[in-house]
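Once you've had a glance at the structure underneath, I'll fire off some questions.
Only one protein chain is missing from this complex, and each of the others stays in its spot.
Right, chain A next:
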Amino acid sequence: MSARTGMPDSLDTKDSVDISCRVNGETVAARVPVRQSLVDFLRHGLGLTGSHVGCEHGVCGACTIVLDGRCVRGCLLLAAQADGAEIETIEGATASGRLDALRAEFVTRAGLQCGFCTPGMLLTAAEFLDAGGGPDRSEIRDALSGNYCRCTGYHAIVDAVEAAARSHPRSA
């Protein structure tokens, strides 16, 4: 039996775990404390500071990353849970070029000021457009409702996503 948890050895539990995952296309192996959040691991362990940490309880969306193809809150996942997963951060998404149209519209429409919310806004907006989302402003607001912006008042962000939806309509 494990002294710490009283678990049978076959189901032993640990304070830190070895993980192996792919981050922005590169294989990463690391030993992480089990209570470290995934976004803290990405920022402090890998130096990928584009994912921001605002609230640490799922409300603001600044920590948004893509895990196995879906936008999720990096602050509500443990680094340990990344084992075996495919992760894309704003750095990887930007380098891939898949955000180019949205990024250009964010600049044109002044959809960012301090930029704290922007990585989460871009990844979430891209997921919305990739799923077939169109230029309907109320649908855009709905899709971005989980991402807080303290600067722009949202209007310019909705403008930017609407413009990207018009200039790059998707069929999906």
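Note that in this section a residue touches a chain if its C-beta (ideal position, glycine included) is under 8 Å from a C-beta of that chain, and two chains touch if they have at least 3 such contacts; residues count from 1.
Just so it is clear, contacts and distances are computed from a predicted model.
Here one chain is missing from view; checked against "Glutamate/aspartate import permease protein GltK", "NitT/TauT family transport system ATP-binding protein", "Phenylacetate-CoA oxygenase subunit PaaJ" or "Carbon-monoxide dehydrogenase medium subunit", UniProt names that protein "Carbon-monoxide dehydrogenase medium subunit". If you put the hidden chain back, the residue from A:25, A:58 or A:153 that touches it is A:58.
Mapped onto chain A, contacts with the missing chain fall at residues 4-8, 11-15, 17, 34-35, 37, 56-58, 61, 64, 70-73, 75-78, 80-81, 83-84, 124, 127-128, 141-143, 145-147.
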